[in-house]
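For this view, one protein chain was removed and the others were kept in their places.
Showing subunit A:
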Amino acid sequence: MSPPAAAQAPKITPSGDAVRRSSLSPHLQRLEDEAIHILREVVAEYRKPVMLYSVGKDSSVMLHLALKAFYPAPPPFPFLHIASGWDFQAVLRHRDRIAAAYGLDLLVHSNEAAARAGVNPFDTETGEYSRLMLTEALKDALDLHGFDAAFGGGRRDEEKARAKERIFSLRASGHVWDPRNQRPELWRLFNTRLSPGDTMRVFPLSNWTELDVWTYIQAESIPIVPLYLAAERMVVERDGALIAVDDERMRFQEGENTVKRRVRFRTLGCWPLTGAIASAATDVRGVIAELLDARSSERQGRLVDAASQASMERKKREGYF
């Protein structure tokens, strides 16, 4: 049996590797080693793990780490994409291309009942939309397949509620998170045990920052969705955010017009709810330069979060990542 094709990264040459290996700073090397340790711990200790794959930059880094952690074997778990039906087209294209290039076992799940009932990002209240299309769809998919552990790309620097969450975050029946009942996490000794009905969410990138993610993407030449890089895009300015018009379902409000702007995205959610930022960064290096100079934090572009100070904590308690 020859080594599985899935483990072969498509565009990596031996000379490129030598450059790449020496290019990780001690800081990024430590983060990489820590994340790989966590990935392997899950595979060693759980019956049926899954990696949440949102196709975003954090997911792209997680996938890259998974390819490294289990090499020469392919990642020994499937990848799950929760599609809301309002995903950027470029995201779906990138997802399918990457899944094919690496031979991933890709699962796609959506809350079709809610979509049929007319839930959409324009008419449905944003928190409720997010709960139905993302949280409920995720819980449903995890239950459907009986996954006992799920990797998520959450980082502690993203948001205050995440800053206090463990790397191995226990979810009781119904996937609820109880911030007051978290297990202490000591050394590299993760308590992975589950009672019947419990599941584990695992965050290998807990200690990474947005800048770490970008410098790692650069150093390791990780493929990303082009939406992260600046280009001329048709956008609508709404409540101070720039909303890209990704397909014909866009609903315009009184007096709104599309304008062509040079923009990029810092995060990729549902397109009607994700704000772009004006940017001239057409490559990863440019993104890093802008980030070093940034004056607003990453989740600012997310309308879902703006609703309430503690909205992330509430979402996490409900079972969101």
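What we mean here is this: a residue touches a chain if its C-beta (ideal position, glycine included) is under 8 Å from a C-beta of that chain, and two chains touch if they have at least 3 such contacts; residues count from 1.
The working rule: contacts and distances are computed from a predicted model.
Asks: For the complex's missing chain, which UniProt name, "AAA family ATPase", "Acyl-CoA dehydrogenase family protein", "Altronate dehydratase" or "Multifunctional fusion protein"?
Replies: Hidden chain, UniProt protein name: "Multifunctional fusion protein".
Asks: Considering the complete complex, identify which of A:70, A:151 or A:265 is in touch with the unshown chain.
Replies: A:70
Asks: Tell me which residue among A:92, A:234 or A:288 touches the hidden chain in the full complex.
Replies: Residue touching the absent chain, from the options given: A:288.
Asks: Using the touch definition up top, pick the residue from A:57, A:81, A:139 or A:156 that touches the left-out chain.
Replies: A:156
Asks: Would you write out the residues of subunit A that touch the absent chain, in ascending order?
Replies: 1-4, 7, 9-12, 14, 16-21, 23, 25-34, 36-37, 40-41, 43-44, 67-74, 90, 93-94, 97-98, 101, 156-157, 160-164, 179-180, 182-189, 191, 193-195, 206-207, 209, 211-212, 215, 217-219, 221-226, 283-285, 288-289, 292, 294-297, 300, 309-310, 313-314
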